[in-house]
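Only one protein chain is missing; all other protein chains are in place.
We call the chains A, B and C, going by the order they appear; numbering starts again at 1 in every chain.
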Amino acid sequence: MRAVSVEEAVAMIPAGASIMVGGFMGVGTPERLLDEVVRQQKSRLSLISNDAAVPGKGVGKLFDATLVSRLTASHIGLNPKAQQQMLADQLAVDLVPQGTFVERIRAGGCGLGGVLTPTGVGTSVAEGKRQIEVNGTTFLLETALRAQFALVHAFLADYLGNLTYALTARNFNPVMAMAADTVIVTAEHIVPVGVIAPDHVMTPAPLVDYLITNR
Amino acid sequence: MRAVSVEEAVAMIPAGASIMVGGFMGVGTPERLLDEVVRQQKSRLSLISNDAAVPGKGVGKLFDATLVSRLTASHIGLNPKAQQQMLADQLAVDLVPQGTFVERIRAGGCGLGGVLTPTGVGTSVAEGKRQIEVNGTTFLLETALRAQFALVHAFLADYLGNLTYALTARNFNPVMAMAADTVIVTAEHIVPVGVIAPDHVMTPAPLVDYLITNR
Amino acid sequence: MDAQTIIARRVARELHTGDLVNLGIGIPTLVANYVPPELTVFFQSENGLIGTGPVPEQGMAHPLLTDAGGRPISALPGASTFDSAISFGLIRGGHVDVTVLGGLQVDAHGHLANWMIPGKMVPGMGGAMDLVSGAKRVIVAMQHAAKGKSKIVAKCTLPLTSTRPVSLVVTDMAVIAFPEGKATLLETAPSVSIAEVIAVTDAELVIPDTVPEMRI
Partner (left out) sequence: MDAQTIIARRVARELHTGDLVNLGIGIPTLVANYVPPELTVFFQSENGLIGTGPVPEQGMAHPLLTDAGGRPISALPGASTFDSAISFGLIRGGHVDVTVLGGLQVDAHGHLANWMIPGKMVPGMGGAMDLVSGAKRVIVAMQHAAKGKSKIVAKCTLPLTSTRPVSLVVTDMAVIAFPEGKATLLETAPSVSIAEVIAVTDAELVIPDTVPEMRI
């Protein structure tokens, strides 16, 4: 792990990159990283995020600045800007059931090619997907999902990069921290090694590539 | 969740039952439950456990008492009794790579039909299994694994059934606690509700069916 | 009593001590208000919490503790948090005893459509498809009709949420289940007649010999 400034970290992300961003309706999202992505005008992003949040908050800021050209998400209903950009064909949207969304990312992070899920069988979600029968039950084959970068928000980070998350801000963060080539983390508090007990670590240090230093 | 004595809990397990038992080489195994399984002589068990431990410890006790007729595990090399029973055809053994073993149980607990893993492709582990190609890479389809009972050992349990595990005694316990029809738990310490912080709970209370009371 | 209250109170009677329950947005959220205090029911918020409590008092909200809509909530003693993989493992794996969801249409076989209206906004299915596929019991809580049109239809014209039939539909007029794949009238709301229910139901209804009045 390396400790870097938010400017240095975001400078590593090229335009057109695929990025996973933690958070659920903007809760548990690395706001400082997104503010800097907007400031550096990183465009044509492929965004993988549970939802589009709301304008002005979380990944919503990326739609405010029209920086996203492709979105993989489970829900975008509360962000009218994302809806408008989708209807105007400025934004390609791949809608995925939320449980499938997280399993695909987990598969990507855990070296699995995919998972068999009952969710979506017989619905429009099944279109174009392989169906596989196991013991008489039909499942959809949902394939692994990875990104070049994961932008993760933790509650505590120690000097080695061990992370914990708080309350409902955990959500997709620990799963995404395993599923990207480069993992960049902001934390509410950076603490000395040993402050986080081994049993409380939710993302082990070796998964973190860059930790954003305090201002 | 119901709090019951170890005698009552084990009395629910019929001979011939399938049981998952937490622990890794006997570390994190619910010894009190196994002692009682032996005392009540529950025979012809289908055991799903990472390993066969060693004689006198953990699931090793079940082989000492020749109570197991089928074993699904990743490693049995340190228990000569399990080896002998296997070679004498008293015990059918299904050996599974450890990462596949835990993913199959996780799939069983999470409602997935199975997962695609690269582990074992082209080896004897692949025999009789479907191979599925995703983006040019070949994976084995490994199907979900469940049991009638999961015997789980926690470090802390609260009065509702929330559990935490300690250090390397966590291992397969939280995954198995999701993958059985009936989950029976022993804990090193039973504590009031609120002692375990919400962020530290590793197995949420609704997953636990029976908690064994202190002697 | 207004329609929403009738529905929420009736659904609450379906819950039992020890149940893990997931409530969708809208009418389902109201169900929590009518659970008898002697029941220990665990409410899951799919963004990663079991043990959701009421909206916190002024000044006590925490920005990192919200429901699936991003609104502040509280956590009851004995609450637990987890990541989204576990949250949907609980849902898909059958560990959620009851999910209560809103509906756009339910058809004569119990199929639910509740996630999109083609040609209109496409919000996304969120967790609805996983909940209907995985929860032990699926209860739809919705108005019986909207804009004069029955929401209990012969066959869903909107895209299905799942091909798995729901367990129960509770409306402001009736309770309907689907034994043997047929919509069957179990109860009528207070001061609603069987004939009135049939009149505003597009789907053919099986009417048992006795159809008691809802207890709410």
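Quick notes on this structure:
Just so we're on the same page, contacts are C-beta pairs under 8 Å (C-beta built on N, C-alpha and C of every residue); 3 or more make two chains touch, one makes a residue touch a chain.
All values derive from a computational prediction rather than experimental measurement.
Taking every chain of the complex into account, the absent chain touches A, B. Interface note: of B:G26, B:G111 or B:P198, the residue touching the hidden chain in the full complex is B:G26. Among B:L62, B:M86, B:L112 or B:I132, only B:M86 touches the chain left out of the display. Interface note: of B:V38, B:A65, B:V121 or B:V193, the residue touching the hidden chain in the full complex is B:V121.
Contact between chain B and the unshown chain involves residues 24-28, 50-51, 53-54, 73-78, 83, 86, 93, 95, 97-100, 102-103, 106, 117-125, 155, 165-175, 202.
Touching the omitted chain from chain A are residues 1, 106, 108-112, 158-160, 162, 178-179, 193-194, 198-199, 201, 204-207.
By definition in this document, only the chains that are shown with their structure count from here on.
More C-beta pairs touch across the A-C interface than across any other pair of chains. Once the centre of each chain is set as its mean CA position, chain A and chain B turn out to be 32 Å apart. Taking each chain's centre as the mean of its C-alpha atoms, chain B lies 34 Å from chain C. One inter-chain figure worth recording: chain A and chain C are separated by 29 Å, centre to centre, where each centre is the mean of the chain's CA atoms.
With touch defined as above, residues shared between interfaces to two or more other chains in chain A number as follows: 103, 117-118, 165-167, 170. Under the contact definition stated at the top, the residues of chain C that touch 2 or more other chains are 49, 75, 81-82, 85, 88, 91-92, 133-134.
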